[in-house]
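Excluded from the complex is one protein chain; the other protein chains are retained at their positions.
Coming up: chain A.
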Amino acid sequence: MSGLELLSDQGFRLDGRRPRELRKIECKMGVFQQANGSAYIEQGNTKALATVYGPHEVTGNRSKIEHDKVLINCQYSMATFSTGERRSRSTGDRKSQEMQLHLKKTFEAAILTQLYPRSQIDIYVQILQADGGNYSACVNAATLAIIDAGIPMKDFVCASTAGFVSDTPIADISYLEESQGGPELVVALLPKSDQIVEFQVNSRLHLDNFEKVLDMAIKGCKDVHAVLTRVVKDHVGQLASKMSKT
């Protein structure tokens, strides 16, 4: 590994966080008028935008219609200016296709798909600034957007990452920590029922340490859930009070 000291002797990380600390989360629901649902999220320097359209009639290839459940169509893209190096990205590259597949699987597990046969739900997510944990930012943003659109879900889907540095599990790793080549766990969770809907491990991690890191990632998800819950409650409360005026 390179010379960067990811965890100081005092127990602080490069950006001054403690190992179990998440980055600051800020989010907003209903950012677009046009879409059925939309949300914006900032997790530290990672910024993502999600819009949801639907459920609506299946567009494009009619053979994709599923007769017993809704078709979930995810599109993931990264803005040209999202990384340190400015680069126009094609939407169809391997990396984003993989991401789209993961997002699709994640939300198929959470959305009550059987309620809307023969329809389609579009989830478009875009990373505006990438600083590690892109997948989790996308999942969290999309969750908010789906709730904003009034699409029924079993529970929130909250995602978070965890890494492992010098025998210590660290939560919500940033780009710098990610790029050092250490192990990375990505977990998407239904927090109320503790069901894991998506799980990835990049690079090798010893089985003895696995439990610890997983616990850290799950704890991260629950913390994210607490934040999202508050945001949704505020948003709904606001709308409800406006509506009850008339």
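One rule holds for everything that comes next: a residue touches a chain if its C-beta (ideal position, glycine included) is under 8 Å from a C-beta of that chain, and two chains touch if they have at least 3 such contacts; residues count from 1.
Everything below uses one rule, namely that contacts and distances are computed from a predicted model.
A.B. asks: Suppose you had to identify the omitted chain by its UniProt name; would it be "Snrnp core protein family member", "Exosome complex component RRP4", "Matrin-type domain-containing protein" or "U6 snRNA-associated sm-like protein lsm6"?
C.D. replies: UniProt lists the chain left out of the view as "Exosome complex component RRP4".
A.B. asks: In the whole complex, not just what's shown, which of A:E5, A:E26, A:E57 or A:D93 touches the removed chain?
C.D. replies: Considering the complete complex, A:E57 is the one touching the chain left out.
A.B. asks: Which residue, A:K104, A:K154 or A:K222, contacts the hidden chain when the whole complex is considered?
C.D. replies: Going through A:K104, A:K154 or A:K222 one by one, A:K154 is the residue touching the chain not shown.
A.B. asks: Since one chain isn't shown, list which residues of chain A touch it in the complete complex.
C.D. replies: Residues in contact with the chain left out: 30, 36-37, 54-57, 112, 116-119, 147-156, 190-193, 229, 232-233, 235-237, 239-246.
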